[in-house]
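Here the structure comes first, spelled out in C-alpha cells, and everything after it is commentary.
The chains shown are only part of the set, and none of them has been moved.
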Amino acid sequence: MRKELIAVAAAMAAGTVFAQQPNPLDAVPDKMPFDIAYGAPVSLERAEAAIAAAVAEAKKRDWKMNVAVVDSGGNLVAFQRMDGAQLASIKIAEHKALAAAMFRRETKAFENGIQSGFNYLITLDGVIGSRGGILLMDGGKLIGAIGCSGGTGSQDEASCKAGAAAVNK
Amino acid sequence: MRKELIAVAAAMAAGTVFAQQPNPLDAVPDKMPFDIAYGAPVSLERAEAAIAAAVAEAKKRDWKMNVAVVDSGGNLVAFQRMDGAQLASIKIAEHKALAAAMFRRETKAFENGIQSGFNYLITLDGVIGSRGGILLMDGGKLIGAIGCSGGTGSQDEASCKAGAAAVNK
C-alpha cells in the first residue's frame, strides 16, 4: 500500500494524477480493511509487562519515553512517564494508544497516508499522524494498544515495538 | 466543479498557479453555492429506514459499519454500530452526517477539495474530508443527512448511498 501512495503522491506533485489517472480513493475493495476482532480487555499485568519492556528498551538507548496502554474498549489501563521525558508526550502517548485501538491499525498508517498526500486523513476524528501506536494482540484478537511518545516518531516506534513484542501472542 | 479543482491542482503542482494565474479563490460568483432549502426534520421512522438499508448493504458485502442520521438541524436522530465495527468510527459517522447537513453537500466535496490541494478547507469548523456523508432529501428540501464509517471511504459511501436511496424522494 505504501508504494501505491508514493506513486500517487509523485503523480500529484507532477500535476498529472487527477488529469491522467483515476482517483485511487474511488476504488471499492471487496473486503473490509483492518478487520480485526475486538477481544477481552488486556490485563493490568500484561499492560505493565508491555510498558516495562518499552521502558527497558528506551533506557538501554538512553531515551526518555511516555508509555501508555489502553484496553480493547479504548480505556486507559496503565501509564508511565520516564524521568525527564517531555510533558507534551503524556497526551500524545495516550492518543497514539487510543487511535491504534480504535482504528485497529498502527498509527504509522496515518503518518504514511498524510505524508503521501492524503491530507483528508487529518480531518478524521481521533487520528494521530505519527508512528508509535501499536496493537496488543492475543490469538488474533485486539486486546489493547500501546502508545509511546517523547522522542522522534522512529524512536517512539522502536520503544513501542519492544513493548508489544513482550506480550503479543 | 471537480474539473476546475483538478485544473487548479495541476497548475499548483506545476508551480505556476500563484505566479501566473489569478487566485481562483478571488472569484466572486453571482450565485450562492449549495443553496438548498432546509426542510422539516427527518422522522425517526425514515431515519431508521435509511440506517436499515445502509446496514443491509454492508451486511451483504460483509462490511461492518457505523451509521448515523442527523436531522435538518444537525441533531442526531438515530445511530447503529454493527457488531465488530471499528470504535473510532462512532464519532466519524456522526461527524460525516453532521457536516453533510450543516454544509448542505456530500462530504466527498471536502475530500475532493483537500485532495486537490485546497488545504485551507481543513481549518474550517466542522469540516470532515472523507466521503460517506450524504444528504437526505424530500421534495427538493434537505431533511437530514446520513453518515457511514468503518471501511474505506469508498465502502462507507456505498453503504451510505444505499441508505439515502431507500428514503430520498
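Note that the chains are named A and B in the order they appear, and that numbering of residues resets to 1 at the start of each chain.
What we mean here is this: a residue touches a chain if its C-beta (ideal position, glycine included) is under 8 Å from a C-beta of that chain, and two chains touch if they have at least 3 such contacts.
Bear in mind the structure is a predicted one, so any value in this text is a computation, not a measurement.
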Checklist entry - How many subunits, all of the same sequence, make up the entire complex in this structure file, 2 of them being shown? => result 4
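Heads up, the rule we're going with is that only the chains that are shown with their structure count from here on.
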Item to check | Whole-Å gap between the CA centroids of subunit A and subunit B | outcome: 26
Item to check | Residue ranges of subunit A touching subunit B (in the complex, touch as defined) | outcome: 12-16, 18-19, 23, 25-35, 37-38, 73-74, 99, 101-104, 117-126
Checklist entry - Tell me, which parts of subunit B touch subunit A in their complex? => result 5-6, 9-14, 61-64, 84, 86-88, 91-92, 95, 110-111, 114-116, 119, 122, 127-131, 150-155, 158
